[in-house]
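Every protein chain but one is kept in place in this view of the complex.
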Amino acid sequence: MVNASWSDRYRLMVLMRRFEEACLTGVASKAVHGELHTAIGQEAIAVALSEHIRADDSLTSTHRSHLHAIAKGIPLRPLLAEIFEKKTGMCGGFGGHMHLFDRERRFSTTGIVGASLPVALGHAYASKLRGSDAVAFAVVGDGSVNSGGFHETMNMASVLGLGLVVIIENNEWAISVPFSAASATATLAERAVAYAVPGERVDGLDVQATSDAIGRAVAHARTDGPAIVEAMCYRFRGHYEGDLDLYRDQGEKSLRTETKDPLVLARAFLSDGILDPVLLDELEQSASAEIDELLASVLLDEQPDPASARDHVFTSGLAPFEGIPS
Amino acid sequence: MVNASWSDRYRLMVLMRRFEEACLTGVASKAVHGELHTAIGQEAIAVALSEHIRADDSLTSTHRSHLHAIAKGIPLRPLLAEIFEKKTGMCGGFGGHMHLFDRERRFSTTGIVGASLPVALGHAYASKLRGSDAVAFAVVGDGSVNSGGFHETMNMASVLGLGLVVIIENNEWAISVPFSAASATATLAERAVAYAVPGERVDGLDVQATSDAIGRAVAHARTDGPAIVEAMCYRFRGHYEGDLDLYRDQGEKSLRTETKDPLVLARAFLSDGILDPVLLDELEQSASAEIDELLASVLLDEQPDPASARDHVFTSGLAPFEGIPS
Amino acid sequence: MTITEIAPRNINISQAVAEGLRLEMEADEKVLVIGEDVATQGGVFGSTRGLLKAFGPQRVLDTPISEMAFTGMAVGLAMDGYRPVIEIMFVDFIGVCLEQVYNAIAKIPYMSGGRVDMPVVIKTAGGNIGSAAQHSQTLWGLFAHLPGLRVVAPSNPYDSKGMMAAAVRSNDPVVFIEHKGLLLKRASDFTFGASVPKEAYDVPLGSAAIVRPGSDLTIATLSGSVRHAVAAAEVAAGQGIDVEVIDLRSIVPLDWNTVCESVGRTRSLLVVDEDYLGFGLSGELITGVIERLGMGAMDYVGRHGNPGVPVPAALSLEQAIVPDAESILAAIMRAGAAR
Partner (left out) sequence: MTITEIAPRNINISQAVAEGLRLEMEADEKVLVIGEDVATQGGVFGSTRGLLKAFGPQRVLDTPISEMAFTGMAVGLAMDGYRPVIEIMFVDFIGVCLEQVYNAIAKIPYMSGGRVDMPVVIKTAGGNIGSAAQHSQTLWGLFAHLPGLRVVAPSNPYDSKGMMAAAVRSNDPVVFIEHKGLLLKRASDFTFGASVPKEAYDVPLGSAAIVRPGSDLTIATLSGSVRHAVAAAEVAAGQGIDVEVIDLRSIVPLDWNTVCESVGRTRSLLVVDEDYLGFGLSGELITGVIERLGMGAMDYVGRHGNPGVPVPAALSLEQAIVPDAESILAAIMRAGAAR
């Protein structure tokens, strides 16, 4: 998909935004009864990613993963249904929004910071065993780079020469802790030296620049070994829905969400002689309509049957508890 | 102690060698009934360290820690007695050779690879809280640098500007896995960049060069923040006593233990016009005599009283097991 | 000390915990609070709110996401005479740093032959609030299995403040497990332990409390399940079963006196445990009572809790796995029928 047309690109960005907004309605309606993390403001990175990821590549993601799932080509309906805790969800409602698994598409997520990286290492090693040039993508937040799992994974991937592409969405915050207070280095890309791999920082609001950077990393990974892309962005909402988000300067936050919205930036760029504003409106409407329809449909689905709650602890069918619960 | 005279230096090197050899006799006699790791061949680093470590500095070490304990000024008798599982040991025989604790001297060890680094971070932070320029030394093996604890510790120490000196004894092996097969980078010193701290590799067989390098690192740490010294060396014996050590090329091993023994190198260097060979003989004899006497004395000590085996689980005196064991 | 009873304050449990910490930090400058989001934000549930302002960024330290490093840091700090309270945001994350907890914090007192104590509090939140398998565990059974750790889990505002104070004062390491479903509950939501004095006080670690006296059946439970058990007991009372509800408060050590005295009277024991039932609290409690009172002392034993299942995401499934008032009532009725 490397030559994605701008109209496809723009529509996908809007679709991603609408998808996350649909998720927000689930929190308000209590259809989603746990915490929810959205990536509103970070769409350009996911779109750029979608332009380089092959069906046979793997992708592991984190607690903030919906857009990566879309980028990987996970069908939207079971994705949204899982987030909405429905029986029709991609994990039957057992996983929920932080725990998404699609074996065929080599996609998974985890709610534990840093824990997705070693899993990606496994996928990368599997590609090596198969003699395939399929790469393993791991998309992580800036906070995860300070966890031990990042380090162990990068060192092993490099020493084994594995095709691992780590995309760091540096949204400058790990919950309330600013990036600058958590990182010894001014950029995360420069840490790549410690693993003898290429590292590059890019403006993650700029879909073209991000796509180019990811393209370079992927090309390296398919033949030579791991690479790191640090894409700068900003989280528009609280860390999770319900987070009061009082730790960020409210003035700066308003300024950035207003003047640095990747969708607004893209529209402005495209309106300037690349695509007809009427077409842009149509793309927006079509994306919105798709998500509206999807949401309406998913809302009709049922929750999983409570009687199935003890199934699947062991895929062999072994019963979970060997005692006799009262 | 930075200006340690060569005669003191040489005597200390020999003393360290003899100390480890005394430990070996404990394995043969079964006074030491578990595994034992010695640092024979790595004495120059410990001697260099001893020349920079202050009484109020802390030192955390690993499974291969005896010489670091000596460098830190732990009295030899309770040290050897602990290794020999005696009641008179520095931990009363409860800890054993991998688990040495001396609170007053800010010294401890752990048997878990990588786990000493976070502990050193705590000591470094304590110095900061007290407004002291006392630094925290962590001496680790090359293998530990690939563990997550190293990464997390280095990043935090740097971002907090703590006085942490990490000395990596790179003896080229982690049990049977060679350094080159485990590390993404050709040196460990170069990884310092990822933490925005100075890193230096030095010949750890050369006591002067190593002392100089540690001196630079310590000077940096007392005022500016963490520093890394990678001291190259070679493990002369198996990983632990009893290790058949078949994974190393036996020819190379003989060659290196014969031609690259830091004691032999030091003696050759000193004999060449710096110290009278007769004095060198005397220093050797005096060190040997000291250790012989120590060993003979420790061997007379008793094992701890079995009746005390359940003491100390909680320092409050809380009894360990709340059931009634049969 | 005398505790002045003042007009009850409607604070939530997080505030009670934060107040307990603040008073201990005022009393002893060696007390530190270290963890993710504990300083500027004051904790994701607010249980360290106000501490940064009161004690500054050295004593209240926001960390990177580096649990291994800051948990081990507590070891060095404790050896250096400090009393660190480290926060592992959710107990589910303990797997990334358990090594320092059980091999260092828990064992150094013993390994040093009693020469080095470890006055460390591992403060963490357990329990479910709809966030599925990796964010809903309680895991006290895991900590309790490992020697050298005191393990506590309060159920109400009064205990939350007083037990945190006691944990900070303890020279033994303490795993202090808050319940995510309780932290934002206010004093007025509780029928027990609702009144929180402003002054410093402590609730001694290791003692259980009888929250509701009864004569027919002893329920031993703790943490988030206590209020459910009390609610269920009230309903059961209407149906002729008089349930005594014991809030264990401490898992290590267990307060055998209180439990055995109660079971000695009721001759029936039902353990209600939000943690995984297998190889945990319930087996230990039932076995321990038998060891103390003999096999003839009880007419009924039972246990009710998570049947060894990762907590599912969907509410419909979650309700089938995590004990609540309704499921506890059903367990009481089964016990009543079985006696």
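In this document, chain identifiers A, B and C correspond to the written order of the chains, with residue numbering beginning at 1 in each.
Methods note: a contact is a pair of C-beta atoms (placed from the backbone, for glycine too) under 8 Å apart; a residue touches a chain by one contact, two chains touch by 3 or more.
Owing to the predicted nature of the structure, the values given are computational and were not obtained by experimental measurement.
J.: Counting the whole assembly, list the visible chains that the omitted chain makes contact with.
T.: Within the full complex, the chain left out of view touches A, B, C.
J.: Determine which one of B:G148, B:G199 or B:P262 touches the chain that has been left out.
T.: Per the contact definition at the top, the residue touching the missing chain is B:G148.
J.: Which residue from C:A200, C:I290 or C:A330 sits in contact with the chain not drawn here?
T.: Reading the full complex, the residue touching the unseen chain is C:I290.
J.: Of B:A182, B:A209, B:L279 or B:L299, which one is in contact with the hidden chain?
T.: The single option touching the absent chain is B:A182.
J.: I need the residue numbers on chain A that touch the omitted chain, in ascending order.
T.: Chain A touches the chain not shown through residues 58, 60, 89-95, 99, 101, 103, 106, 108, 110-112, 115, 117-126, 128-129, 136, 148-149, 152-153, 155-156, 159, 311-316, 318-320, 322-324.
J.: Footprint of the hidden chain on chain C, which residues?
T.: 68, 92-103, 106-107, 110-111, 132-134, 141-142, 144-148, 251-252, 276, 278-288, 290-291, 295, 298-299, 301, 303, 308-310, 312-313
J.: Given the full complex, what residues of chain B touch the hidden partner chain?
T.: 33-35, 82, 85-87, 91, 93-99, 110-115, 143-144, 146-149, 174-177, 181-183, 243, 246-247, 303-310, 313, 320-323, 325-326
Operating definition for what follows: only the chains that are shown with their structure count from here on.
J.: Name the chain whose C-alpha centroid is farthest from the C-alpha centroid of chain C.
T.: B
J.: Roughly how far is chain B from chain C, centre to centre by C-alpha average, rounded to an integer in Å?
T.: 40
J.: Please work out the Cα centroid separation of chain A and chain B, and write it as a whole number of Å.
T.: 45
J.: In whole angstrom, how far does the Cα centroid of chain A sit from the Cα centroid of chain C?
T.: 35
J.: Show the residues in chain B shared as contacts by 2 or more other chains, in ascending order.
T.: If we look for residues of chain B contacting two or more partner chains, we find 148-149, 152, 155-156, 159.
J.: Can you pull out the residues of chain C that are in contact with at least two other chains?
T.: Residues 63-64, 66-68 of chain C each touch two or more of the other chains.
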